[in-house]
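Note that this complex is displayed minus one protein chain, with the remaining chains in position.
For chain A:
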Amino acid sequence: MLARDAFNRFARRVPTWIVYVALALPAPWFVYLGATGGLGVEPIKALEHELGQWALWLLIAGLTITPLRRYASINVLKFRRAIGLMAFYYVTLHLLVWLVLDVQVLSQIWADIVKRPYITIGMAAFVLMLPLAATSNNWSIRKLGPRWRQLHKATYAVAILGALHFVMLAKGFLLEPLFYMAVVIVLLALRWPQRRRKTVNRERAA
C-alpha cells in the first residue's frame, strides 16, 4: 500500500515530456544499430521487427492503464496520451521501413496490401490510428465531448488487429505472437465486468 502511494506520488511529479523523449529514443537507436551492423546481417527485417514490436508493446501498455487504476489503484492516466501517440509513432516508422527499405517497389506495395491478409490487417490498424492520433489533444477532447471517448475505443480494435497481424505473419506454430494476442484479449476482457455491473445497477435503479 505504501509503495503504491509512493509510486502514485512519484508519477504525479514526472513531467510527461520525459515519457515522450524516453519512448522516442529507441527508434533512432535501432536505426543507428541497423546502419552500423548492430542488428545483424539482415538489418531491414530486424529494424522492421523491432519497430513493430515496440508499437505492440505500447498499445498493450496503453490498455493496461485503466485496469491498473481500477484494480490496483495505480494512477498513470496522465501518461496515456504520450503512450498512445508513441505507439502511433512506432507504427508509422514500422510502416515506413516496410515501404521504403523492405518492399521498395510501389506497384508491389499496393498489390501486397490488397492481396495479403496480414498486411491488409496491419494497414487497417494503421488507418484506424490516424483519427485517434489526430484527436489526441485537449482541443479535440473539448470539441468532441462524449464522442471523444467513443472514438478512442477504436484503440481496442487497433490492439486486436495489431496482435492478429503478428500472429498471421508467423511461420509455423510460434508462441510469442499468441502470447501477445492473449495479453490483449485479457486486457480487453478486464473492461467487461464493470460495464455489466453498471448496467445491472442502472436496471435496478430504474
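Convention: a contact is a pair of C-beta atoms (placed from the backbone, for glycine too) under 8 Å apart; a residue touches a chain by one contact, two chains touch by 3 or more; residues count from 1.
Rule of thumb we're sticking to: contacts and distances are computed from a predicted model.
Q: Unshown chain, UniProt name, "cysteine desulfurase", "Protein-export membrane protein SecF", "Protein-methionine-sulfoxide reductase catalytic subunit MsrP" or "Diguanylate cyclase (GGDEF)-like protein"?
A: "Protein-methionine-sulfoxide reductase catalytic subunit MsrP"
Q: One chain is left out of this view; which of A:11, A:24 or A:101 touches it in the full complex?
A: Final answer for the missing-chain contact: A:101.
Q: Looking at the full complex, which residue from A:77, A:111 or A:134 touches the chain that isn't shown here?
A: Touches the omitted chain: A:111.
Q: Which chain A residues would touch the chain omitted from the figure, given the whole complex?
A: Residue positions of chain A that touch the missing chain: 31, 34-35, 40-45, 47, 101, 103-105, 108, 111-112, 115-116, 118, 168-169, 171-175.
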